[in-house]
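For this depiction, one protein chain was excluded, whereas all remaining protein chains were kept in their positions.
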């Protein structure tokens, strides 16, 4: 059911953990399944210097978190905001239909974390 | 489904054929399946000296004809009339439930043939 | 004693390659396809591979194939599923008088539940007339179910003609291809059918597995609910060994069809000619040319089918008289009666259905065996 890419990112997830010096953090609950993903961002000069995630979720959620953080790292905020859940799923060589919603969580959590960063900046 | 006894009487049916000198003959059609049995009797001094049958019927009909004729041969008319279809079936070590009606045909045909003999006698 | 099996329409032995495929999934790759671990994933792979093979064998897409427990289940799933799902649009079903009991009895049960049923007559060859069918379609007709090839007399129905009419009139069309599969081409798009039933054990796969083709997008609904298997169309843990076997069997059947078809047609015709030439008062039941290549049904007057069967059996030949399913019944075959064959003559039907294992020697042995049997039985018959 899962692609080799998904299983690889699940077995060896990239960027797992917390950032103590994060300047953007958000947690998203998945309305479909009740799972949770949290994203930590370290943004400097509008660029995502570092990003980490934690998830209470299925293998697709773990792999999506891993893949999304890989994709976002080094990007500008604007570029990062363009990363869709479909793009994450595609980079994982696809997700099973009933697991497509799992990739949402990672992308949405990142968007919320950027929002959080902007709010703090504005504050 | 059939007992060895049935199969034996089917494979080597006793008393098959006609009696040219019969003094009692009758044919019975089976209302359940549309099959037919004919019995020829040679009665002397109230005793069934010879009996033969023909049947257009299933293996149970053939075996019943064979067994019934064996059972009836040498009996008095009164004794012969006491042979029931159940008795025939029993002597065959039983018949499948949906084939019980096949043994009727033989017994009934013999009863009708005895009737025929009596009628001729009375006439 | 040499055994000759002439009852391939009743069931077939599992082909060695099919058995091998089946056995792989019995003790070795035994997972539940719904399990996410490797045991489960391997089983899932086998099921989906088989689905593709079956789909390919009938010209369908894999998602249009649902695995069932056999031809009977495929039939009633098709018929009830369409009947119930379309009840709002109409409640009239059309079938034919020569269908297998799985179809006919399902239709009759629906009639008792309030559906309207038209049972089309057949001609002396057991053939349904497309004209009759066209006339029978009404405003409220939602389903036509006519078999591809008849199990008792081997007659092949004009399915694509019927399919064209059904399509033009907007009526869903199911065909029972249990007997035709592997013997003549079966393609859902050429036959213009919306649902099609297949049974494993008639094509050298094991008993207990079948498939139902359900055209994408048609209005059909499942009958039962449970674990969500087969995309919620048929609940219950998948019969993985059976399904894998069915996939293999369809693959083989299609691959070998042309050659087997030729070979069996030759044997069939030799058998028919041999009997008609040597025994009097015998007729062929079913269509002389529009018939399955492996199918012989001969009617011997004055004698009864069961007696012939048992005599043959004692000499090692397995044959049947009408459908195996109905041989427990006492009535002569509803198919023969529908063809207008009188009751007492219908009793004398002998069905000989050839298959992979049969050779010309089998036919020759049978041809020399049959005349004395008929003679002996006729000597016993009050009708002679």
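Just a few scattered comments:
As written, the chain order gives the labels A, B and C, with residue 1 at the start of each chain.
Note that in this section contacts are C-beta pairs under 8 Å (C-beta built on N, C-alpha and C of every residue); 3 or more make two chains touch, one makes a residue touch a chain.
In this text the structure is predicted, and so the values were computed from the model without any measurement.
In the complete complex, the residue from C:94, C:162 or C:309 that touches the missing chain is C:309.
Take subunit C: the residues that touch the chain left off the picture are 5, 7, 10-14, 16, 19, 22-23, 26-28, 30-32, 34-40, 69-73, 75-76, 100-102, 105-106, 108-109, 199, 201, 206-209, 224-229, 235-242, 306, 309-310, 312-313, 317-320, 323-329. Contacts to the hidden chain, counted on subunit A, fall at residues 2, 7, 10-11, 13, 16-17, 27, 32-38, 54-59, 61-62, 98.
Listed by residue number, the positions of subunit B touching the unshown chain are 1.
FYI, only the chains that are shown with their structure count from here on.
Chains joined by the most contact pairs: B-C. The centroid of the Cα atoms in subunit A and the matching centroid in subunit B are 90 Å apart.
Note: centroid distance subunit B to subunit C, computed from Cα atoms, is 40 Å.
In subunit C, no residue touches at least two other chains.
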